[in-house]
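Heads up, one of the protein chains got dropped from this complex, but the rest are sitting where they should.
On to chain A.
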Amino acid sequence: MAAPQQQKLKVNGPVAVTANRLTDGAVVWRTSGEGWSVDLAEAAIVTTADDAIALLAAAQKRDLDAVGAYVAPVVIEADGSVKPGNLRERIRVAGPTFELPH
């Protein structure tokens, strides 16, 4: 399986740009203020391929804050909240789907 970074860009709905924070690998989302946030609610959401490419290109200009940026699908709920658009992104946001050893 190719990682999302290696796959052809497909935009069929709302998307955001996500990456991993350099210092600890935490999942981060590109904001409209050209920064990164660990909160998906603060992500810049776009709906066209051109806008997604532009958002991704801006995110990739500097690789000191976040690495491995790619475009990920999101879902906008009826109340306006933003949720991850597929299982992979749900797991990235919420962590493993089972109880961790303790």
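Simple rule for what comes next: contacts are C-beta pairs under 8 Å (C-beta built on N, C-alpha and C of every residue); 3 or more make two chains touch, one makes a residue touch a chain; residues count from 1.
Following the convention adopted for this analysis, contacts and distances are computed from a predicted model.
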item: Undepicted complex member, UniProt protein name, chosen from "Chemotaxis protein CheA", "Glutathione transport system permease protein GsiC", "Transcriptional regulatory protein YycF" or "Nitrite/sulfite reductase"; value: "Nitrite/sulfite reductase"
item: Candidate in contact with the missing chain, chosen from A:V27, A:A43, A:L56 or A:V71; value: A:V27
item: Residue among A:A41, A:A54 or A:V67 that touches the chain left out of view; value: A:V67
item: Missing-chain contacts mapped onto chain A; value: 1, 3, 20, 22-27, 63-64, 67-68, 86-88, 91-92, 95-98, 100-102
